[in-house]
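Here the complex is missing a single protein chain, while all its other protein chains stay put.
The letters A, B and C name the chains in turn, as written, and every chain counts its residues from 1.
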Amino acid sequence: MNNSISGPSKFTHGLGVLGLLLLLTGSVMGLTWAPPEQHMGEVSRIVFVHVPSAWNCLLIFTFACGFAVWSLWSGSRKADSYMVASIEVGIVLNGLLLVTGMLFARPTWGIWWDWDVRMTTSLISLIFFGGVLAMRALIDDPKQRATWSAVAAVIGYVDVPLIYFCVRWWRSLHQVQSTPDTMSPGIVLPMRINAFAILFLAIWFLSMRASIERNRLAAQDVDQPDRLLEGGTL
Amino acid sequence: MRPTGVIVGGWEYIIAAYIITSVVLIGYATSLILRWRSSRGNPPR
Amino acid sequence: MASYDQRHGSCEMHSTDSITASGEPACTQPANAVTARGVGRRFGRTWALAHIDIEIKQGESVLLVGHNGSGKTTLLRLLCGLLRPSTGDLRLFGSAPQQQPFEVRPRLTLVSHRTYLYEQLTALEHVRLWMGLAMDSTYHSTPAEAQERRAKELLETVGLEQRAADPAVQFSAGMRKRLSLLRTQIEDPDLILLDEPFSALDPAGQDMVTDWLAQLRARGKTLIVASHALEQASKLCAKAIVLHTGQIVWRGAAADVTAGLLTHATKSNS
Partner (left out) sequence: MNIVRRVAATAILIAQKDLRLEWRNRARLFSVALFGLVVLLLLSLAFGPNSDDLQRAAPGSLVVALLFSSILSLSESFRLEREDSALEGLALVPIEPMGLFYGKFLANTLFLLLLAGILIPVTVVLFVVEADARVLLQLTGFWALAAVGLAAPGTLYAAMTSRLRSQDVLLPLLLFPLEVPALIALVKSFGFILTGDPMEQLVSWTKLLIAFDLIYVALCGVLFPFILDEGS
């Protein structure tokens, strides 16, 4: 039983601040310095927040799956706290990527929503991981909560590539994924800066959220009451 | 839309996207700090 | 805190001891049926059980007494591995019930106040299901008629042979209890945990259970009986443990346990 209060390390706090500064830099660069894309024009500037959050969202859900496996393997509180943290942070980024995606779709495709591969996949993963958090809220026993949500998270994560693959067969309208080679360096640089910025911020989020979880669990810990009577063994 | 096929304008969408991103990230950070404080607030016996 | 760490340290030592002991067959000292050291169990912020130290040798029979909410059922559930101790070291036949369920659980059974029956399954079907699941390696190779015969014999021992084809939903509480007691016969465990075995039974049924448990005891089985029926239960058991608000407050001979003692032991400690 570790009753000490847990919080992010100085290094993690520093990383968070660095992430914030980088995000400001990248966004200002994206809004002013980066050239407009040749077909989409100025609207393409949305990708500097949209694409980095999408990358990081997938990465964080991958972390969640890894932490879930670790949690099942070890049953440790640390693993569970990081798993719930990654699910929550993943959901925040997921929501962000959906909204910015819709803001991007409206001027480029003329519609707010399209059942294209990535939008569909990310909408479903948002609903699913939201369901996992809803389930967590209903379980009182910490051990059971950790195990069950880890099981659900692993199953949900495995589903993501299946959905992706399936929806791609179903229909596709999204533009072919661009690689840095085909993009001008003026677009690549702010995108990379923002990707790292959001990653650093997400690491700070993860650390904070996991600390909250561990503090809450520690607050539940109560020492055994004192022995009332010294008895011999039977 | 001009015949060249380049989308013109759309700054309102760009500004909305950046504002929403910053509001969500700052809002989540604030909620984390508040929750962290309250999770620390009642220290275990 | 310190006491917990010490306890934790000592149980680590204990576990390495037992591993070397099992590694060397020369060590012939029979393991205790139950060894609990500093076992406690917490639900949320409340401790249902604390500082439980018990040693029960194989073949002993122990009566567990206490008022409602004193932790009897929690202790039984801990002992059969349905609950994990929050702290302390618990061993059954030398193994931890949670870590090695397949070593421990076939050697014990719990007759709970829940009867574990399926409403729509008949008595005979229950018996056959349990026989199948007990994974006795001979069961699946036994011819069907022999299985059938054995199942019917078992039903006779609890006086349910007439109702073999009736679904459990039609049974009275006493009949359900009898049927659930049958499990102790099928699985042939070494350690039998009983939670209120006399409740819901008529006098004939109570006598049946008493005789049955006496037989099991004579065959060298270990019994742990939690019961309010002090008169019947103290006939069965040699030793007694009194629980009060999750702690052991009295130990002694089962014959000495009377309602008066119970009140005294629990009052002097609250």
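We take it that a contact is a pair of C-beta atoms (placed from the backbone, for glycine too) under 8 Å apart; a residue touches a chain by one contact, two chains touch by 3 or more.
Predicted model only: the values in this text are computed from it and were never measured.
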For the chain that does not appear here, which of the shown chains does it touch in the whole complex? A, C
Which of C:T35, C:S61, C:T115 or C:Q206 contacts the chain that the document leaves out: C:T115
Need a quick check: the contact residues on chain A for the chain that isn't drawn. 72, 120, 124-125, 127-128, 131-132, 134-135, 138-139, 141, 143-144, 147-148, 150-152, 154-156, 158-159, 162-163, 165-167, 169-170
Hidden partner interface residues of chain C, rising order: 80-84, 98, 101-102, 105-106, 108-110, 112, 114-121, 125, 129-130, 132-135, 137, 140, 167, 183, 187
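Just so it is clear, only the chains that are shown with their structure count from here on.
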Could you work out how far the Cα centre of chain A sits from that of chain C, in whole Å? 47
Rounded to the nearest Å, the gap between Cα centres of chain A and chain B is 14
Centre to centre, by mean C-alpha position, how many angstrom separate chain B and chain C? 57
Where chain A touches two or more other chains at once, by residue number: 3, 220, 222-223
Residues in chain B with touches to at least two other chains are numbered none
Taking the complex as given, what residues does chain A use to touch chain C? 1, 3, 140, 143, 220, 222-225, 227-229, 231-234
With touch defined as at the start, can you tell me which chain A residues reach chain B in the complex? 3, 5, 7, 23, 27, 31, 38-43, 45-46, 49-50, 53, 92, 95-96, 99-100, 103-104, 106-108, 201, 204-205, 208-209, 211-212, 215-216, 218-223
Considering the complex alone, what residue numbers of chain C touch chain A? 1, 3-4, 40, 42, 44-47, 50-51, 53-56, 62, 84, 87, 239, 241, 246-251, 269
